[in-house]
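With one protein chain withheld, the remaining protein chains of the complex are depicted in position.
For chain A:
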(Lines give C-alpha, C1' and ligand atoms only; values in the text may rest on other atoms or scores of the structure.)
Protein backbone atom coordinates (compact mmCIF):
# COMPACT_ATOMS: atom_id res chain seq x y z
CA UNK A 1 0.00 0.00 0.00
CA UNK A 2 1.24 3.43 -0.85
CA UNK A 3 2.12 5.77 1.98
CA UNK A 4 -0.46 8.30 0.86
CA UNK A 5 -3.19 5.71 1.21
CA UNK A 6 -2.13 5.06 4.80
CA UNK A 7 -2.64 8.75 5.50
CA UNK A 8 -5.96 8.81 3.72
CA UNK A 9 -7.48 6.33 6.16
CA UNK A 10 -10.41 7.68 8.07
CA UNK A 11 -9.26 7.45 11.68
CA UNK A 12 -12.66 8.59 12.96
CA UNK A 13 -14.36 5.72 11.16
CA UNK A 14 -11.72 3.34 12.46
CA UNK A 15 -12.28 4.53 16.03
CA UNK A 16 -16.06 4.23 15.73
CA UNK A 17 -15.70 0.76 14.31
CA UNK A 18 -13.37 -0.14 17.13
CA UNK A 19 -15.73 1.00 19.83
CA UNK A 20 -18.86 -0.53 18.31
CA UNK A 21 -19.42 -3.75 20.15
CA UNK A 22 -20.38 -7.07 18.59
CA UNK A 23 -22.31 -7.07 15.33
CA UNK A 24 -21.32 -8.41 11.95
CA UNK A 25 -18.05 -6.48 12.01
CA UNK A 26 -16.68 -8.98 14.53
CA UNK A 27 -18.15 -11.98 12.77
CA UNK A 28 -16.61 -11.47 9.37
CA UNK A 29 -13.34 -12.80 10.77
CA UNK A 30 -13.51 -16.37 12.08
CA UNK A 31 -12.37 -17.09 15.64
CA UNK A 32 -8.59 -17.20 15.77
CA UNK A 33 -8.37 -19.72 18.61
CA UNK A 34 -4.86 -20.21 19.89
CA UNK A 35 -3.50 -16.83 18.82
CA UNK A 36 -6.24 -15.24 20.94
CA UNK A 37 -4.98 -17.05 24.04
CA UNK A 38 -1.38 -16.15 23.18
CA UNK A 39 -2.21 -12.48 22.82
CA UNK A 40 -4.10 -12.45 26.10
CA UNK A 41 -1.30 -14.24 27.92
CA UNK A 42 1.54 -12.15 26.50
CA UNK A 43 -0.32 -8.90 27.14
CA UNK A 44 -1.00 -10.02 30.71
CA UNK A 45 2.58 -11.10 31.34
CA UNK A 46 4.00 -7.90 29.89
CA UNK A 47 1.63 -5.76 31.94
CA UNK A 48 2.63 -7.68 35.07
CA UNK A 49 6.30 -6.94 34.35
CA UNK A 50 5.48 -3.35 33.47
CA UNK A 51 3.96 -2.81 36.91
CA UNK A 52 7.22 -3.81 38.56
CA UNK A 53 9.32 -1.76 36.15
CA UNK A 54 7.10 1.23 36.88
CA UNK A 55 7.33 0.63 40.62
CA UNK A 56 11.12 0.38 40.37
CA UNK A 57 11.32 3.54 38.32
CA UNK A 58 9.12 5.51 40.71
CA UNK A 59 10.85 4.14 43.83
CA UNK A 60 14.35 4.87 42.59
CA UNK A 61 13.23 8.32 41.57
CA UNK A 62 12.00 8.99 45.06
CA UNK A 63 15.15 7.44 46.49
CA UNK A 64 17.38 9.69 44.40
CA UNK A 65 15.42 12.77 45.42
CA UNK A 66 15.47 11.79 49.08
CA UNK A 67 19.16 11.01 49.18
CA UNK A 68 19.97 14.18 47.36
CA UNK A 69 17.70 16.22 49.63
CA UNK A 70 18.82 14.70 52.91
CA UNK A 71 22.53 14.84 52.16
CA UNK A 72 22.44 18.26 50.57
CA UNK A 73 20.47 19.77 53.47
CA UNK A 74 23.32 19.65 55.96
CA UNK A 75 27.05 19.37 56.34
CA UNK A 76 29.09 17.61 59.01
CA UNK A 77 32.12 19.00 60.76
CA UNK A 78 34.53 16.50 62.24
CA UNK A 79 36.85 17.73 65.01
CA UNK A 80 39.90 15.56 65.73
CA UNK A 81 42.33 16.42 68.53
CA UNK A 82 44.02 14.94 71.51
CA UNK A 83 41.71 14.36 74.47
CA UNK A 84 43.20 17.36 76.26
CA UNK A 85 42.39 19.71 73.39
CA UNK A 86 39.22 18.11 72.16
CA UNK A 87 36.75 20.30 74.06
CA UNK A 88 38.53 23.55 73.30
CA UNK A 89 38.78 22.85 69.58
CA UNK A 90 35.20 21.68 69.46
CA UNK A 91 34.04 24.91 71.09
CA UNK A 92 36.15 26.92 68.63
CA UNK A 93 34.57 25.09 65.73
CA UNK A 94 31.09 25.63 67.20
CA UNK A 95 31.86 29.32 67.49
CA UNK A 96 32.89 29.51 63.82
CA UNK A 97 29.80 27.57 62.72
CA UNK A 98 27.44 29.75 64.76
CA UNK A 99 28.56 32.80 62.85
CA UNK A 100 28.55 31.26 59.40
CA UNK A 101 26.17 32.97 56.94
CA UNK A 102 23.47 30.67 55.53
CA UNK A 103 23.99 28.07 58.24
CA UNK A 104 21.43 27.00 60.86
CA UNK A 105 22.07 26.14 64.48
CA UNK A 106 25.06 23.75 64.81
CA UNK A 107 24.40 20.65 66.89
CA UNK A 108 27.12 18.67 68.59
CA UNK A 109 26.22 15.02 68.38
CA UNK A 110 26.05 13.52 71.89
CA UNK A 111 28.27 10.48 72.62
CA UNK A 112 25.38 7.98 72.50
CA UNK A 113 24.34 9.21 69.04
CA UNK A 114 27.93 8.88 67.82
CA UNK A 115 28.01 5.40 69.30
CA UNK A 116 24.79 4.63 67.43
CA UNK A 117 26.41 5.62 64.16
CA UNK A 118 29.32 3.28 64.86
CA UNK A 119 27.24 0.35 66.05
CA UNK A 120 26.62 -1.08 62.54
CA UNK A 121 30.37 -1.26 62.05
CA UNK A 122 31.68 -2.37 65.48
CA UNK A 123 28.67 -4.13 67.00
CA UNK A 124 26.56 -3.17 70.00
CA UNK A 125 29.00 -3.91 72.81
CA UNK A 126 31.98 -1.90 71.61
CA UNK A 127 33.23 0.58 74.26
CA UNK A 128 33.20 3.61 72.02
CA UNK A 129 34.39 5.83 74.89
CA UNK A 130 37.75 4.06 74.76
CA UNK A 131 38.23 4.96 71.11
CA UNK A 132 39.69 8.22 69.80
CA UNK A 133 36.44 9.12 68.15
CA UNK A 134 36.29 12.67 66.77
CA UNK A 135 33.54 15.05 67.78
CA UNK A 136 30.84 15.36 65.15
CA UNK A 137 28.86 18.54 64.56
CA UNK A 138 25.77 18.56 62.38
CA UNK A 139 25.22 21.89 60.67
CA UNK A 140 21.95 22.41 58.79
CA UNK A 141 22.11 24.59 55.71
CA UNK A 142 19.50 27.29 56.07
CA UNK A 143 20.17 29.69 53.21
CA UNK A 144 21.40 29.96 49.66
CA UNK A 145 24.34 32.12 50.77
CA UNK A 146 26.01 29.20 52.53
CA UNK A 147 29.58 28.95 51.23
CA UNK A 148 31.11 25.55 51.98
CA UNK A 149 34.53 26.50 50.60
CA UNK A 150 34.66 29.69 52.62
CA UNK A 151 33.68 27.81 55.78
CA UNK A 152 36.39 25.23 55.11
CA UNK A 153 39.03 27.99 54.97
CA UNK A 154 37.71 29.63 58.14
CA UNK A 155 37.81 26.33 60.04
CA UNK A 156 41.41 25.75 58.94
CA UNK A 157 42.35 29.17 60.26
CA UNK A 158 40.23 29.42 63.43
CA UNK A 159 39.63 25.82 64.50
CA UNK A 160 42.57 23.59 63.64
CA UNK A 161 41.64 19.92 63.45
CA UNK A 162 38.08 20.69 62.27
CA UNK A 163 37.29 19.21 58.85
CA UNK A 164 34.20 20.07 56.85
CA UNK A 165 32.41 17.23 55.05
CA UNK A 166 29.68 18.48 52.71
CA UNK A 167 28.75 14.87 51.72
CA UNK A 168 29.65 15.48 48.09
CA UNK A 169 31.68 12.30 47.86
CA UNK A 170 28.84 10.28 49.35
CA UNK A 171 26.08 12.01 47.54
CA UNK A 172 27.35 11.87 43.97
CA UNK A 173 27.60 8.08 43.49
CA UNK A 174 24.40 7.42 45.44
CA UNK A 175 22.35 9.88 43.45
CA UNK A 176 23.99 8.72 40.24
CA UNK A 177 23.15 5.12 41.04
CA UNK A 178 19.58 5.96 41.91
CA UNK A 179 19.14 8.01 38.75
CA UNK A 180 20.56 5.19 36.64
CA UNK A 181 18.19 2.74 38.29
CA UNK A 182 15.35 5.08 37.44
CA UNK A 183 16.57 5.25 33.85
CA UNK A 184 16.79 1.45 33.73
CA UNK A 185 13.19 1.30 34.90
CA UNK A 186 12.12 3.65 32.11
CA UNK A 187 14.14 1.68 29.55
CA UNK A 188 12.52 -1.52 30.83
CA UNK A 189 9.09 0.01 30.33
CA UNK A 190 9.99 1.01 26.78
CA UNK A 191 11.37 -2.46 26.06
CA UNK A 192 8.22 -4.06 27.46
CA UNK A 193 6.09 -1.83 25.22
CA UNK A 194 8.24 -2.68 22.19
CA UNK A 195 8.18 -6.41 22.98
CA UNK A 196 4.41 -6.25 23.43
CA UNK A 197 4.04 -4.48 20.09
CA UNK A 198 6.21 -7.13 18.44
CA UNK A 199 4.25 -10.01 19.90
CA UNK A 200 0.89 -8.51 19.03
CA UNK A 201 2.13 -7.75 15.52
CA UNK A 202 3.27 -11.35 15.11
CA UNK A 203 -0.02 -12.69 16.42
CA UNK A 204 -1.97 -10.30 14.19
CA UNK A 205 0.11 -11.27 11.18
CA UNK A 206 -0.48 -14.95 11.92
CA UNK A 207 -4.22 -14.31 12.16
CA UNK A 208 -4.17 -12.27 8.96
CA UNK A 209 -2.22 -14.94 7.10
CA UNK A 210 -4.56 -17.65 8.35
CA UNK A 211 -7.48 -15.59 7.08
CA UNK A 212 -6.03 -14.72 3.69
CA UNK A 213 -8.95 -16.30 1.88
CA UNK A 214 -11.46 -14.46 4.07
CA UNK A 215 -9.75 -11.17 3.30
CA UNK A 216 -9.72 -11.99 -0.41
CA UNK A 217 -13.46 -12.73 -0.38
CA UNK A 218 -14.21 -9.56 1.55
CA UNK A 219 -12.27 -7.45 -0.94
CA UNK A 220 -14.05 -9.12 -3.85
CA UNK A 221 -17.47 -8.25 -2.51
CA UNK A 222 -16.55 -4.60 -2.03
CA UNK A 223 -15.23 -4.34 1.53
CA UNK A 224 -12.92 -1.39 2.06
CA UNK A 225 -9.54 -1.82 3.70
CA UNK A 226 -10.68 0.06 6.76
CA UNK A 227 -13.63 -2.29 7.26
CA UNK A 228 -11.46 -5.39 7.09
CA UNK A 229 -8.65 -3.91 9.16
CA UNK A 230 -11.09 -2.78 11.85
CA UNK A 231 -12.37 -6.32 12.34
CA UNK A 232 -8.84 -7.45 13.22
CA UNK A 233 -7.85 -4.28 15.05
CA UNK A 234 -10.91 -4.40 17.31
CA UNK A 235 -10.26 -8.00 18.20
CA UNK A 236 -6.58 -7.58 19.03
CA UNK A 237 -7.06 -4.27 20.83
CA UNK A 238 -9.64 -5.84 23.11
CA UNK A 239 -7.39 -8.80 23.80
CA UNK A 240 -4.43 -6.57 24.61
CA UNK A 241 -6.56 -4.41 26.92
CA UNK A 242 -8.16 -7.35 28.73
CA UNK A 243 -4.88 -9.25 29.12
CA UNK A 244 -3.07 -6.14 30.31
CA UNK A 245 -5.82 -5.32 32.80
CA UNK A 246 -5.55 -8.74 34.40
CA UNK A 247 -1.73 -8.59 34.40
CA UNK A 248 -1.76 -5.09 35.89
CA UNK A 249 -4.14 -6.07 38.70
CA UNK A 250 -1.97 -9.06 39.57
CA UNK A 251 1.15 -6.87 39.48
CA UNK A 252 -0.47 -4.24 41.72
CA UNK A 253 -1.56 -6.96 44.14
CA UNK A 254 2.02 -8.24 44.20
CA UNK A 255 3.33 -4.78 45.01
CA UNK A 256 0.67 -4.23 47.68
CA UNK A 257 1.58 -7.51 49.33
CA UNK A 258 5.30 -6.68 49.58
CA UNK A 259 6.40 -6.65 53.24
CA UNK A 260 7.04 -3.26 54.82
CA UNK A 261 10.66 -2.32 54.41
CA UNK A 262 10.95 0.33 57.09
CA UNK A 263 12.21 -2.23 59.58
CA UNK A 264 14.95 -3.34 57.20
CA UNK A 265 17.01 -0.24 57.74
CA UNK A 266 15.36 2.21 55.45
CA UNK A 267 17.36 1.41 52.35
CA UNK A 268 14.37 -0.02 50.51
CA UNK A 269 11.82 2.28 52.09
CA UNK A 270 9.37 3.52 49.51
CA UNK A 271 9.65 0.62 47.06
CA UNK A 272 6.30 0.39 45.29
CA UNK A 273 3.61 3.01 44.83
CA UNK A 274 2.59 5.76 47.19
CA UNK A 275 -0.58 7.81 47.29
CA UNK A 276 -1.76 8.90 43.85
CA UNK A 277 1.07 6.80 42.42
CA UNK A 278 -1.25 3.79 42.71
CA UNK A 279 -3.26 5.24 39.83
CA UNK A 280 -0.29 5.22 37.46
CA UNK A 281 -0.27 1.44 36.79
CA UNK A 282 -3.87 1.76 35.65
CA UNK A 283 -2.49 3.50 32.58
CA UNK A 284 -0.76 0.25 31.54
CA UNK A 285 -3.92 -1.38 30.06
CA UNK A 286 -4.62 1.87 28.20
CA UNK A 287 -1.11 1.89 26.77
CA UNK A 288 -1.38 -1.84 25.98
CA UNK A 289 -4.64 -1.22 24.10
CA UNK A 290 -2.99 1.61 22.17
CA UNK A 291 -0.02 -0.62 21.34
CA UNK A 292 -2.39 -3.40 20.22
CA UNK A 293 -4.39 -0.94 18.14
CA UNK A 294 -1.38 0.52 16.36
CA UNK A 295 0.48 -2.78 15.89
CA UNK A 296 -2.55 -4.58 14.46
CA UNK A 297 -3.55 -1.64 12.31
CA UNK A 298 -0.07 -1.46 10.83
CA UNK A 299 0.05 -5.22 10.19
CA UNK A 300 -3.46 -5.35 8.73
CA UNK A 301 -3.03 -2.42 6.39
CA UNK A 302 0.36 -3.68 5.25
CA UNK A 303 -1.09 -7.06 4.38
CA UNK A 304 -4.21 -5.61 2.78
CA UNK A 305 -1.98 -3.59 0.50
CA UNK A 306 -0.90 -6.86 -1.10
CA UNK A 307 -4.49 -7.98 -1.76
CA UNK A 308 -6.22 -6.33 -4.69
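Rule of thumb we're sticking to: a residue touches a chain if its C-beta (ideal position, glycine included) is under 8 Å from a C-beta of that chain, and two chains touch if they have at least 3 such contacts; residues count from 1.
By definition in this document, contacts and distances are computed from a predicted model.
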Protein that the absent chain corresponds to, by UniProt name, given "Carbamoyl phosphate synthase large chain", "Glutamate transport system permease protein", "Cell division ATP-binding protein FtsE" or "NADH-quinone oxidoreductase subunit L": "Cell division ATP-binding protein FtsE"
From A:130, A:157 or A:221, residue that would touch the chain that is not displayed: A:221
Absent chain, residues of chain A that touch it: 1, 5, 8, 24-25, 27-28, 30-31, 213-214, 216-225, 227-228, 308
